[in-house]
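Here's the structure, in structure tokens; my notes come after.
With one protein chain held back, the other chains of the complex are shown just where they sit.
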Amino acid sequence: MIALLKRDLMLAIRAGGGFGLSLAFFLIFTTLVPFGVGPQTGVLATIAPGILWLGALLACLLSLDRIFQLDWEDGTLDLIATSPVPLEGLAAIKALAHWLTTGLPLVVAAPALGLLLNLPAAGYLWLIASLLLGTPALSAIGTFGAALTVGIKRGGLLLSLLVLPLYMPTLIFGALCVVRGAAGQEALTPLLLVAGITLGSLAILPFAAAAALRVNLR
Amino acid sequence: MTLRVVDLACARGPAQILAGVTFAVAPGEALILRGANGSGKTTLLRTLAGLTPPLAGEIITAPDAIAYAAHADGLKSQLSVGENLAFWAGVFGTKDTSAAIDAFHLGPLLDRRAGEMSAGQKRRLSLARLLVTGRPIWCLDEPTVSLDAENVARFAAAVTAHLGMGGSAIIATHIDLGLPMAQTLDITQFVAKRIRADDPFAEAMG
Amino acid sequence: MNSIWEYANPRKFMATSAFLLPWVAGLAAICLVVGLVWGFFFTPDDFRQGSTVKIIYIHVPAAIMAVNAWLMMLVTSLIWVIRRHHVSALAAKAAAPVGMVFTVIALATGAIWGQPMWGTWWEWDPRLTSFLILFLFYLGYMALWEAIENPDSAADLTSVLCLVGSVFAVISRYALLFWNQGLHQGATLSLDKEQNIANVFWYPLVIALCGFGFLFLALVLYRTQTEIRARRLKALIAQERMG
Partner (left out) sequence: MPDLGKYAVYVLSSYAVTLGLLAAIILASIWQARRVRARLEAVESRRDRGA
């Protein structure tokens, strides 16, 4: 299993696609907002939490279909399925690899982009905390979606349609936590709820993803 | 480790392809699967490997004994030969890959990217991967496709060595590999194409 | 009474549903006509909401049936996963578009009703928004069915999606309550039957609800028959192609 993680990280670094793309998208998305919404810093400050969370969420979404697609095409998935590594383990490791290559960089980049949208000072701590706790859920749910649509040609659009409704609770609680944090209100409850959803997703979804993979490998 | 298959029925998607497949492969033996394209060779191999659940019949062998290799050899072009082998060693839990590297003279190629290798070299790497799995029974699907005569000979020698060490192999191929202990099984005799038995939509209804 | 697994075989289901369908359809028509006509013509206006209260006879039943349709799909998906009951998987596929239409009706009538009461066409109210999410779930579910070739794999994958989707739908439901306090009035048809709406409104509403329920049942039976014939068509074509 560790070999799987090491290989995925090596591939992400070597192929260079993994890190760069999602971060670039997050940056572009955040810089586009003022062009659309207007430069008034007051407006930007109030919508900053939501925009940052949406940017992170969409950045995760973009890199989901690559989780299994490459391994599906070059036969690695078939070979791993016949190896002692259980598919549940494969799904969990793929989610972890996706989080490390996509989720974590977003958490690191978010505060810097918060400056662009002049997020109130009190919000930064909560932004980092909620993203840190929320993005693993985005990866786990995304891995499940990727497993569902791996066998479908051009399944990327369908993948987004399936996964976005599942992202709803994490987005709601995550953005709410930052909004309340930025306004100085009590933001611990939404943060704990984000963590709850993440733990639930990490516990259940690898099994659902493995079941979907088994069906697609049939 | 003998592999015994008793009255196996395999399906591809909604349709059953083969029925009543029965054979046994003792250690040191090789079985060549013959049959026209689409007659179910790949389906049979995937069922033996456990990817596709069989419709009926039994596959009697020790657990974790079968190593499956298809056309797509699961090699990452950005990774070097050594890294690819190390990865598969990690997945299958074998400690060192030196035996596999020497068996296919991959020593000089170790740090070359898999993407920069010829078809023959890639095939040698995918065979080395088979050795790394450390599993006695090889299920190979058209292993010699896109290989020139010299590499086919090298492949046959490798399989013979594997058989010599008590392994066995089931190979779907059209090319005569000249293996010593090879029996041939023409699976067209087992072809029984009809709707899957568990598909209740086959017979007429109101 | 032979067990429900007897209906795993499509022939038995086709025969029984052919027998049941006219009755269920008839009941649906009667209840709908009686419920809606009674509610529309013979009930007084509400002192506060005026005549818009008449929208209750379509908004509430549609909303209830939209949720029940998804629950039915969840149960049939479970039956498929556990017992490989082919007709059950097809019933889930058949019910999805009907459930989606009920959700759209609930959304549309909710929005129209909201206009005079809350002053805007669309109000991000938790209950109305949860129906928007339910609509997205239906869309995703149906899209997944269409995207997959092999019917058995499609049934397996959509069942997994339905199971996981249901968990997240419930979480979203409560996340929305957390996110925005509601304008929506309390439960209209709560079972403990304390008088939250006057009896004169209550009877036609229950009849209209039965009407919607029977209509859902009739549509699902009818569409499941079509799904079974479509599956048989696919099997025959596959057989022909095999030669």
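In order of appearance the chains are A, B and C, and numbering begins at 1 in each one.
In this text, contacts are C-beta pairs under 8 Å (C-beta built on N, C-alpha and C of every residue); 3 or more make two chains touch, one makes a residue touch a chain.
Here the structure is a predicted model, which is why all the values come from computation and not from measurement.
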In the full complex, displayed partners of the excluded chain: C
Full-complex contact with the absent chain, from C:V24, C:A91 or C:I105: C:I105
Residue of C:C31, C:A62 or C:L136 in touch with the missing chain, whole complex considered: C:A62
Residues from chain C at the interface with the omitted partner, ascending: 36, 40-41, 45, 50-52, 54-55, 58-59, 62, 97-98, 101, 104-105, 108-109, 112-113, 115-116, 215, 219, 222-223, 225-226, 229-230, 232-233, 236-237, 239-240
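Heads up, the rule we're going with is that only the chains that are shown with their structure count from here on.
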Category of the chain touch graph - line, ring, star, complete, other: complete
Pair of chains joined by more contacts [C-beta pairs], B-C or A-C: A-C
Most centrally placed chain, judged by C-alpha centres: A
Averaged-CA centre spacing for the pair chain B and chain A, given as whole angstrom: 37
Multi-chain contact sites of chain B, meaning residues that touch two or more partners: none
Where chain A touches two or more other chains, by residue: 218
Of all residues in chain B, those that touch chain C in their complex: 13-15, 193-195, 198-206
Residue ranges of chain A in contact with chain C within the complex: 144, 148-149, 151-152, 155, 158, 161-162, 164-166, 168-169, 172-173, 176, 190, 193, 197, 204-205, 208, 211-212, 215-216, 218
In the complex with chain A, residue positions of chain B that touch it: 46, 49-53, 64, 66-76, 78-79, 83, 86-93, 129, 133
